[in-house]
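Apart from one protein chain that is not included, each protein chain of the complex appears where it belongs.
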Amino acid sequence: MRSHSRHRTRAVIGVVTANVLLASCAGAGSLATGGDTINVLMVNNPQMVELQKLTAKHFTKKTGIKVNFTTLPENDVRDKISQDFANQAGQYDVATISNYEAPIYAKNEWLKPLDGYLKKDRAFDQKDILPPIRESLKGEDGKTYAEPFYGESSFLMYRKDVFEKKGLKMPAKPTWPQVAKLAARADGAEKGMSGICLRGLPGWGELIAPLTTLVNTFGGTWFDKDYKAKLTDPGFTRAAKFYIDLVRKHGESGATQSGFAECLNNMTQGKSAMWYDATSGAGSLEAAKSPVKGKIGYAPAPTVKTKSSGWLYSWAWGLQKASRNQDKAYKFISWASSKEYERLVGKEFGWANVPAGKRASTYDIPEYKKTAGAFGETTRKAITEADPRDPGVQQRPTIGIQFVDIPEFSDLGTKVSQELSAAIAGRQSVETALKKSQQLAEEVSEEYEGRGQ
Amino acid sequence: MSATGSTVRGTEAKGGAKAAANTAPKSVRRRNAGLGLIAWLAGILFVLPVLWMALTSLHSETDAATNPPSLAAPLTLDGYREFFGAGGGPSPWFSLANSLTASVVSTLFVLLLALPAAYALSIRPVRKWTDVLFFFLSTKMLPVVAGLLPIYLFAKNTGMLDNIWLLVILYTSMNLPIAVWMMQSFLAEVPTALIEAAQIDGARLPVILTRVVAPIAMPGIAATSLICFIFSWNEMLFARVLTGVIAQTAPVFLTGFITSQGLFLAKVCAASLVISLPVLAAGFAAQDKLVQGLSLGAVK
Partner (left out) sequence: MSSTPTATTTAPGAQAPRTRPSAPQAPPARLRAWVTRAPLLPALVFLIIVTQLPMVATLVISVFDWNALYPEARTFAGLANYGEVLGDPELRKSVLTTILLTVTVVLVSLVLGMLLALLLDRRFKGRGAVRTMLIAPFLLVPVAAALLWKHVLYNPEYGLFNGALHWILGDGAAQPDWVAEMPLGAVEASLVWQWTPFMMLILLAGLQSRPSEAVEAAWIDGASAWQVFRYITLPHLRRYLELGALLGTVYIVQNFDAVFTITSGGLGTANLPYSIYQTFYQGHEYGLASAAGVLVVIGSIIIATLALRVVSSLFNEEARS
């Protein structure tokens, strides 16, 4: 043990000295990437952590390309990616972007189009990517700018055993009023169990995502087709009131601090009877060690006025245009999004952990079908039914289901989510929150007209 | 209110005990013991979150996230294993080494720059030295964020992004004002008569500095170094904006354990403790120096 720690001390001293020497020799030389190393910046989700663990053994060994990962929590990673890409600083060759960023970044020419590579890369099989996901990662010019690592929609998860005990029945295609009634009856079914878990954590990727799907299906929208803000219109107001009411009455405790992770934990520990969230949550609920494994039922996203209401989201690999190692970076993307990688995860970590929701072929793998039987098909259907161009009852100015695909939305969404979160906490009324939010959105409208969009 | 009353009595008791040591009444001693107990309770209250963190770091992720908390849950080193990169995870050694480089080197730079400056502000002061000192301090009042964008753009255009030396420079400038200020007050404590006497004896400047000034100012220099080291080690805003893969520092590495999907309490607690360890160790070892140093030379 001692020699071990001494060895480490020496290693640390070594790096420190190397730092000193390097800088004094290289002067202000940039430490840009090059050679056989690529830098990847990614969100710290379990799927990515597993990727990180498999890369050295399977990717680097085969290709000789070393991959340096930086993982950060979601909010931090977005700040960092937009900073690096907007300035084309080229610190990172590849970053996890979503279908929100992809079209915007593509328009600003921050991403390298991948079509050239895809044409040559037969094994990758671009046609296998589920069409809504494929489309949502294209730019306005129709070129592909990112490849999905995994995709997701949203659906309703519920405790079959609790429902049975309480004599409740989940309709095959539930509506939100039905879900509210079920939540009221399931509330307190077991000690400390809430009727439903809904995100209340501020952030455009947190609270805003499920809420906007409600807005869509309640007949509301953030902006009409001319970018006029519509946050105080009846559709938006009804949806926001319904959501906040439901979470206040029958939702989890500490709702304003609950995002995906907290709700997942609630569900796993038997503290919520229902959960409306990302389809990727099912993989964790059905994981080998999960105490609720096999007890969960899955229903499509509840609706009101629309046929379906699930969102569409994908963490995907974008290749920075300023990257000095583009070919090698593409090789990494091609591997991480490949069929082969999905099988590798299935074998190494279990089939429930496969980064699914992006390829049609995933749902034909027998082992995957066996493990993901409970939710696989519902997920595939939810994703393929999502229509990011027409998610509501009226025409939209741009693409996006649970977001509006304009650069200002992340800032606007976050600010609005803070207002709504305050309403969930009971610090202000929903009306006040929406009135303030409408003002914020109107500023964006004006900006948009000013920019001549 | 009652707390104020009792502590005031405490001060009195101390003075009294000293003045009349042999006649110290029993009641004073008992009161001393009572106040000692209060001090113990306060100490435990303050350290409790840290101890809880240590306990959480030794639990499994599921045991760490239960309510009521599970005190008796089995202990495991998994959190630490994960932090140190078991199973192909990222290794913390590079970021720890980067933090060490940035903190130690910037502290050395600060000393190199601050000592002569403090000399020129105390032992052989320039005209209007108080104004100069004010200027140094006022730079500390400028909001760091306001300069962040130009620094980022500068770094990007000169290829200094993700370079630990950029952090060294920034940390030096961040700590320099406080260091100059502290050092100035320590050097001002060196009695001018001593220096004059040495000069009359024919001692030259280097001798005066090493033989007369240094011994008196040493505790202050040590305290200043410690403070600079702590603030550099802890810095996060510059580090998160200006570093990436190569120059990532330990606090930024720590935030990498937070995920919006899944449990992370034990890991984060383990990582937090390990990353705080250098500062904790240095701070605990040099408590007395810290007290002396923060008194700005008033304790002799």
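Order of writing sets the chain letters: A and B. Residues in each chain are counted from 1.
In this section, a contact is a pair of C-beta atoms (placed from the backbone, for glycine too) under 8 Å apart; a residue touches a chain by one contact, two chains touch by 3 or more.
On a predicted model such as this, the values are computed, not experimentally measured, just so you know.
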- Chain not shown: contacting residue from A:Asn45, A:Asn75 or A:Thr378: A:Asn75
- Message: Residue by residue, what part of subunit A touches the chain that was omitted?
- Response: 75, 78-79, 82-83, 86-87, 104, 108, 191, 202-203, 252-257, 262, 265-266, 271, 407-408, 410-411, 414-415, 417-418, 421-422, 424-425, 427, 451
- Please identify, in ascending order, the residues of subunit B that touch the omitted chain? 3-4, 7-19, 32-33, 35-36, 38-40, 42-44, 46-47, 49-50, 52-53, 56, 64-69, 112-114, 116-117, 119-151, 153-154, 169-170, 172-173, 176-178, 180, 185, 188-189, 192, 195-196, 199-200, 202, 230, 233-234, 236-237, 241, 250-251, 254-255, 258, 264-265, 268-269, 271-273, 275-276, 279-280, 283-284, 287, 290-292, 294-300
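Note that in this section only the chains that are shown with their structure count from here on.
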- Item | Separation of subunit A from subunit B, taking each centre as the mean of its C-alpha atoms, in whole Å | 39
- Task: Would you pull the subunit A residues touching subunit B in the complex into a rising list?
- Result: 8, 11-12, 15-16, 19-20, 23, 28-32, 39, 41, 44-46, 49, 52-57, 68-74, 76, 80, 83-84, 87, 89, 91-92, 206, 259-261, 264-265, 269, 280, 284
- So in the complex, which bits of subunit B are touching subunit A? 65-66, 87-90, 93-94, 96-98, 100-101, 104-105, 152-153, 156, 158-165, 240-241, 244-248, 255-263
